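Heads up, the thing below is written out as structure tokens.
All protein chains but one are shown at their positions in the complex.
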């Protein structure tokens, strides 16, 4: 199987497994797990934040951020195809009681003027704008890197209105490797950041949420309420540390493979590439093949290639370290053969 | 004062006050207030619904509808400038735990294709689409009448997906009078409807929510939780009955006055009319006067004319029965004089 | 019918109806209703608070208090048979996201030591104690007056822990008339108070919530979200003012009638009085008659006397101004005749 459905499918490397095996652990609910503590400090340092918190998933990291920043009746502003809005089961409204205010982005980037206009004035009829959420890279926009200039203007607006910013940086390391801008530079424009260890970095489980000490103290309690306080979590944190040590720079290979895949797909009859491929995601429109995305993905699967239907006619391919250049070429051969078949 | 801020400012007529004075009352929490019962039956009949519930405000009627139709984690679809989304303090997310999914409308009317595309598929990442909310007339679109053809297509889509529709009909009687289509015809396309008595109809307080018996039974309990269960509420219901009896047809005068006002304003230097005036709302862009909406409204006020700033440069005027043709002409004279002054 | 089910069934007097008829009204959502403003100021003064807010019901007043004082994840401490806990549909948990911590009271009065022990320490596992709720008089304890000494000790504990107190004073005027202690003296021991106008005071609809200016500003927004913002609410506020002016002192008659009723019932075979009758509520155990409360209440009803089943064998009678001494005597005659019948 060549699994291009998501970079979440990455499996832990030998080094990560060994790290799990050898992890010095303790009870993290008591704050005594050495591997977790080291991981949290490492990520806080990388992101230039005072403190960090290990959480079981990116979704939980994002939810904790909203719960810690907001009060019920607040409105949060986010891009209309952001992960928090599309893929987290309306959790921000259920748990934090906030209303989602979505803005249409350009390749995932929110227009600063639109943002400024969307911030609520003080009025008895209005929710209070409590948080701005950004996502970099932006999944639904095809792994698009949000330009730092865009983030800088937004940060300026947020500061003026004293509204915090949370960055869903599930794939922030991809953005950093693609742009050459450090994750700390991105992070410094936002109050809090969530980064995933289990996507391109390949760790088995977990994300890290970073921010001020005060924020992380609040976050720790929300994690407990959400049931994300784990005991000997070092068994996950230790491979997470390996992921950070060994797998950041190599994301460049994934990006190169994604371009290779996109270029190959572009040459196939009936397939159009929908996104500018900057990182590890390729979005392909397959309507020209006469198939829906669902049908196309099914045919690929029969040939041992996995991808995800992402819209009625769009298919998402995600490259990662379990799929090398050779596998990409095989996948292209399969895609090529599908277009040659009479439907 | 010529008060054109809203039709909510209408004051009860002599007949309404007399009805309040004479109202036969009882304890409505026990279901024993005769005037309330008569009002609820009257509105249910008018709207062609099985049952109805008197509530203290349109906001509460809408909130009860969302609470009664939805479960936490649902997503509700609504127009991006609808009252429920813009002006109810994020209450649907706080109280019902639902996520708001907004669609850009055309004069308040949601595009059916966009609606169909926004309905969620069954997926562990997705909220379930639990309700579609419409608003007719549409306040923010300038009292626009949502075409019944648009509502028919949406009703068809909703039925196919088994998603209920709630109609925020705060000004549904205005839509009906303007279009010549009965409120029952509109209501039959939706599962539940909320109509206001205290706007153009002139009753002092209250709205009515209508739907199936089953729905109203659920709604009654949600009303209790929200603190909308009132005791001798006949004192409000009796004038509400007068409002329904005496003030529906005369909404045509308000619509005529709104057109008169719009035509007059359109001729004033620096003012542009933003909406097609179908009912009792006029939206004017005052940017050409060199003033912001706030400044313009302030100047009007100094001349005894009240209106509401509705955007940075847009001003809303609402006609109603406490403002006759003469008052409209005076208001126009004031507006005209403002444009002649050097700023 | 002799209606002893509740003092909520009181119907507005001629003076109240006239006040409604003549009320000078305005749009209270704009803060422009003179009668509402006068009512709010009057109650704030009576209670010695900075500000007050008119709300459609006691339930809404209590809910707004919890929403304004607390954050989600707080715990509120309240007596285990308090109205907020027993009779408000779990609304504090749904809307404010707070957990209810109940303490068993003595005639409705919480034991201060138990209260102190129930206040949570700072710990990642614990909700934060966010509010203490008292109820005076205490409905379920049979209209018991909570001794001011008890409230003073509780206020001291609350102050030490910086926890606010909300007083559900739906029948605080009854407590005051019975004890001779002013409502202001009670109110000064608590941060916020809700008093009902539509119970013993006889107004058709409404309660008032009082507290600091800052609190009432928050409360006003929560009222809007709950749908309690009403337009020409003066039509209710004006009779409310009459109620305050004319009906406080006469609560003594209700208390006297309650004693008369209790003394009479006590002499009837098979009936035991359960409460020390201090105000306008009588709780009777009817088990000795061989009937359940439901059956007993049904028999009374057939003889034109209404009361409420309050437990499997307990029946609640509430006196109020629509039931005079003569009616009490008739009710006693009916009760007496029931016990003489062979079942």
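All chains are identified by letter, namely A, B and C, in their written order; residue positions are counted from 1 within each chain.
Keep this in mind: a residue touches a chain if its C-beta (ideal position, glycine included) is under 8 Å from a C-beta of that chain, and two chains touch if they have at least 3 such contacts.
Bear in mind the structure is a predicted one, so any value in this text is a computation, not a measurement.
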Which of these touches the unseen chain: C:100, C:188, C:212 or C:336? C:100
Of C:36, C:67, C:91 or C:268, the residue that touches the missing chain is C:91
Give the residue, chosen from A:17, A:107 or A:125, that touches the chain omitted from the document. A:17
Just checking the interface: what residues of subunit A touch the absent partner chain? 5-6, 8-12, 17-18, 20-23, 25-27, 29-30, 55-64, 88-91, 94-95, 198, 204-206, 221, 224-236, 239
For subunit C, which residues lie in contact with the unshown chain of the complex? 72-75, 85-95, 97-102, 124-127
Residues in subunit B touching the chain absent from view: 29, 71-73, 97, 124-125, 220-221, 224-225, 229
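The definition used in the following text is that only the chains that are shown with their structure count from here on.
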Subunit B and subunit C, separation of their C-alpha mean positions in angstrom: 34
Where the centres are mean C-alpha positions, what is the separation of subunit A from subunit B, in Å? 41
By the touch rule stated above, which residues of subunit A touch at least two different other chains? 72-73, 97, 124-125
